[in-house]
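Take this structure, written in structure tokens, and hold onto it; I'll ask about it next.
Yeah, one chain of the complex is gone here, protein chain that is, but the others are all in their spots.
Moving on to subunit A:
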Amino acid sequence: MPEETPRPNIVLWSLLLAALPAWLGLDAVSVAPNRIVPGSGHSAAEVAGLPGLVASLVPALAVLWLAWRPTRERLRLALGLVVAMLAALPAWLALAAAELVDPALPQARMGIGGGVWVGLFLLLLALIELRTRLTLSRPLGWALLLVPLASLALCLSLWLEPLALRREYAGRSQQFLAAIGEHLLLVGSAVGLSLVIGVGLALAMRRWPRARELGFAVLNFLQTIPSLALFGLLLAPLAWLSARVDWLAALGVSGIGWAPALLALVGYSLLPMVRNTYVALEEVDPGVVDAARGMGMSRGQVFRQVRLPLALPVILEGIRITSVQAIGLTAVAALIGAGGLGTFIFQGLGQAAMDLVLLGALPILVMALAADALLGALTDLLRPGGAT
């Protein structure tokens, strides 16, 4: 509701007032001479000196001032400042690397400290808040993130060589790319397979309503079994099968590896897929179908030209849920030797190498968010053409 003199935006105030002590009090970075020695923390003041520290606070204070009387113009300005601060974070790390990392030590590595992580998190929340207040569209919100991402890419390629995360990557860039490939392949084939099977099951359930309750009961049951347990339970039967059936063994099916992972992923993906497809086909307005029949369309035509296009957004929603879920579950599948980015997570946890854990976890996070955003956007794109 538009007001004459808007009240202060207490959300932005809370976020920034939480960010300031974290920025000042927590470690900005930690520096270690090599991979084994634990790093020693350095505060923001050590990174930039006192004048630099004060300078780093200026944009945050400016946002506080703007949020006190949040008119639309001022919020837009604040949004620009928040994006600029996000873009400055990689540059801040580059500054820290130049100041604190001894160039004489080729193995020296710099970890990102709590202050920077908390700052990043709270700035992202501020960005979400501003995007909501300014009622910006979702794609525009994502586009705003491109600026900090470009800055990160630039800093990574030019100055951030000592960053521990980059050091871990440099040591295994081939493996990393292969892992991303495996991860995407598993997720893609699981989603593809479950889409085919799921649509088939949903159609069968529409034809034979008696099968419906049983079908959903089985799928619900599957969804309840924890992933680690399901992977484990598939291990023995698959090992047994591959020992008995030659062509399965020739395909590379065994108790560990991609076979149990793919089976379990498809099992978990079926419930959201079938549920959404079923609901989508069921909820098409009967009037529309009647009208189409009245125009002389055959049953097949009605299905292809009326029901399917109208149901498509809801089915896509099912694909979105399934993909996001499968990206996370594939990480667990690394435990049974299916490869993928989870390998780095569990290797890192085993070696207590936290940067290696990050190298696995961050891309998974990015993948899940990207899949969610892309498929969400696609759903929105298809929706205005359909009913409601």
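Everything that follows uses one rule, which is that contacts are C-beta pairs under 8 Å (C-beta built on N, C-alpha and C of every residue); 3 or more make two chains touch, one makes a residue touch a chain; residues count from 1.
Just so it is clear, contacts and distances are computed from a predicted model.
Chemist: Have a look at "Tryptophan synthase alpha chain", "Succinate dehydrogenase / fumarate reductase iron-sulfur subunit", "Osmoprotectant ABC transporter inner membrane protein YehW" or "Putative circularly permuted ATP-grasp superfamily protein" and point out the UniProt protein name belonging to the hidden chain.
Modeler: "Osmoprotectant ABC transporter inner membrane protein YehW"
Chemist: Of the residues listed, A:22, A:77 or A:365, which one is in contact with the missing chain?
Modeler: Among A:22, A:77 or A:365, only A:365 touches the chain that is not shown.
Chemist: Looking at the full complex, which residue from A:239, A:297, A:312 or A:382 touches the chain that isn't shown here?
Modeler: Considering the complete complex, A:239 is the one touching the chain left out.
Chemist: On subunit A, where is the contact patch with the chain that was removed from view?
Modeler: Output for subunit A: 9-11, 14, 114, 125, 128-129, 132-133, 213, 221, 223-233, 235-236, 239, 255-256, 324, 327-329, 331-332, 335-336, 342, 345-346, 348-350, 352, 354, 357-358, 360-361, 364-365, 368-369, 372.
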